[in-house]
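In what follows, a structure is listed as structure tokens, so that the remarks can point back to it.
Missing here: one protein chain of the complex. Every other protein chain is in place.
Going in written order, the chains are labelled A and B, and every chain counts its residues from 1.
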Amino acid sequence: MTAVWRPAAGLAVLAAALAGLGFTLGASQLLTLNEAAGLALFAVATNLLVGYGGLVSFGQAVFYGIGAYSVALGWEHLHWSYWEGLAAAPLLGGAAALVVGLIALRARFLYFALLTLAFSQLAYEIAENQYHLTGGANGVFGAMLPVSLAQPRTGYFFVLAVTAGCLAIVWKVTASPFGLTLRSIRENRHRAEALGVNVFGHELIAFVVSGVFCSVAGALFVVYSQSAYPELLDWTQSGYAVFMAVIGGMFTFLGPALGALVYTLGQQYLVAHTTQWQLILGAALVLIALFRPDGLAGVSGLAARRLPRPRLARSTLAAGGEDGEPDGGPAKRPPGVAGEARR
Amino acid sequence: MSTFIIDAVGALSTAGTLFIVSAGLTLVFGAMRLINIAHGSFYMYGAFLVTTIGAAGAGLRFWLAVASGCVAVGLIGTAVEVSVMRRIYNGEHLTQLIATFGLFLIFADLALKLWGSSSRTVTAPAAVDGRLTLGGATFPEYDLVIVGFAAAAGLGLWALLQRSAFGWRIRAAVEDPEALQASGINLRLLRTAVFALGAGLAGLAGAVVTPQVAVAPGMDSAIIVSAFIVAIIGGLGSVAGAALGALIIGTAETIGTVVAPSWASAFIYLAMIIVLVLRPAGLLGIPEQAR
Partner (left out) sequence: MRPARIVAAATLAAAVGTGSAACSSSSGSAAPASGGSGTVTIGESTTLSGSIAELGQSGLQGVQLAAADLNAHGGLLGRKVRVVSADDAATPATGAANVRSMILNDHVAAIFGPVSSAVAAAEEPVAAEYQVPIFFHTSNDINLLGKGFTRYAFQVVPNTVMESRAAADYLAAQSGGKQITVATFAPAYSFGYDTVGGFLQALKDLHVNDKLVAQQFPPLEATSISTYLSRIVTARPQYLFNAQFGGDLVTFTKQADGYGLFGKTKVIAMYDSPVLSALGPAAPAGAIGFDRAPFWAIPGLSSFNSQFHAKYGAWPSEWAVLGYTAVQTWAYGVEKAHSFAGPGVAAALPGATVPTIRGDITIRACDHQAEVPEYVGTVAGSVDAAYGMTLWNPPVFTAPFSTIDYSCAQMQALRG
């Protein structure tokens, strides 16, 4: 008795469940999910680059922060409503992504990651130091939300709706010919080039799309926090998006969203119940890295549909030499999305 | 003129500290392709150990504390390598980042438990604690001590890399890993030694700066980003590059502070972006394709 699941039906179930939660949960849980939803969009948009494009970027927080600051500074200096800020966010984020992408995408792998990290920190320093424009380290606080959004329940439904809509668009992108080409570039760049694909162009478009949705995620964050501050732009914020993608499973579409949920719940739980959060989080990260680098998607064995990955050579000193492979060989190892490929 | 001298000495002192830390970082990356965020933790531990061992600062005791701090951190590094690092060499950089960031958090928490949250200071021995006057400018003698340590570390590393068998193997690992593997060297031992050396260097830098800063939680994150930038600008794997990068960053920070103070902290990131755009592997780094 096997039911034939179609993706649309499954998603409808999920959407209904989440909407249902909006009616049953209390304010505190709704606000948590509020935060998680925005982060889920941030993580999935980042994963467009990391998982689908093989471009590990430590700079997506630039656009996330721009989204939040678009709302906040628009409110403070230009007396915009939230809606105007929300509309401006993807435009500003996309423009910034174009600029950053044009510069950063000239580098590969590690140096691409480091360049994007530098941009993240640059944005952070600018926000922190240009005190008269951005309020400096304090950030911008205030009643920048319309009353309807400031309430947990309506805010939750709004964020859920926008997130769902954006995820649908990103999904369309990944499932389109563009998305498939992007994946082929990740698999083998030179082969794609040889086939006449404009690799740089595709990567740039992916970068801009990611930036646009990271910005929207930042604007959604304001619904949760009613503020914007410089730490939203720094490399650790960028790192969280990547971590969420990795932990949730970067080779699946919704994996990062799951990672965002786990991260949000875990962080709140940890901070509320113990002052040892650094120790526990640190130990968890080390254990994940050692035993589950595939992320949670690997845990439940749902990764069966992944394509086989080519094995990449690495620096010999690091590649195990006479020690053998601690994790049993190439079959379990994710590809070198950030590795030093010798092609 | 006097301001110039003070600025120059200050820039050299900053560059000196950055060089020692970054040299360790760049060696470890060059030889083992390992990104280690917890490198900043080693720096902080070196500083804290000195405050515990040698707070009194009476002459010899301070230098002994610095030496012990450096060695102790090297031992901590060895323990970390054996238990965690050697399992992640095979992983992707992302996995290494996650693991070393986890270690960074663990070390930060342990430091809070061991040494608490209050600031600590150390007094340098009287012999080097005075002031020098040069060309109308007065500056602390200890700045020159830091520069001296940086120079000694630089010379020591040069001698090690160019003149010793161990150094030859490290350079081989950086430049031609396949040949090294084929030559039958005990790679496991080499990796442990290189990692311990890198940790020891970070610990040394932390130990050396103690008389001039407040030793407190937060030192680990404060240094790690600058250290990475210096190592990257110089070219990962190149100690000479780390020296060059440190000088550039030390100077850029100083100039930035003078010329446009509110942009000074942004300057170093701009510098990194510019260098990477013009020379993607860093100034003295080896481009990936050429290997």
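Operating definition for what follows: contacts are C-beta pairs under 8 Å (C-beta built on N, C-alpha and C of every residue); 3 or more make two chains touch, one makes a residue touch a chain.
What you see is a predicted model; the values in this text were computed from it and never measured.
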item	value
Chain not shown: contacting residue from A:135, A:179, A:211 or A:256	A:135
Contacting the left-out chain in the complete assembly, out of B:211, B:241 or B:285	B:211
Candidate in contact with the missing chain, chosen from A:162, A:219, A:258 or A:290	A:258
Subunit B residues touching the omitted chain (full complex)	2-3, 6-7, 9-11, 13-14, 108-109, 112, 116-121, 123, 131, 137-143, 209, 211-214, 216-219, 221-222, 250, 253-254, 257-258, 261-262, 264-265
Sites on subunit A contacted by the missing partner chain, in the whole complex	5, 7, 10-11, 13-14, 17-18, 20-21, 24-33, 35, 128-129, 131, 135-139, 141, 143, 152-153, 224-227, 229, 231, 252-254, 258, 261, 265, 268, 271-272, 275, 277-278, 297, 300, 302, 305
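One rule holds in what follows: only the chains that are shown with their structure count from here on.
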item	value
Whole-Å separation of chain centres (CA-atom averages), subunit A against subunit B	31
Residues of subunit B that touch subunit A when the two form their complex	31-35, 84, 86-99, 101-110, 112, 173, 177-178, 180-181, 187-188, 190-191, 225, 228-229, 232, 236, 262-263, 265-266, 269-270, 272-273, 276-277, 280-281, 288, 291
Of subunit A, residues touching subunit B in the complex	56, 103, 106-111, 113-115, 118-119, 121-122, 125-126, 128-131, 235, 239, 242-243, 246, 276, 278-279, 281-290, 293, 314-323, 325-327, 333-334, 336-340, 342
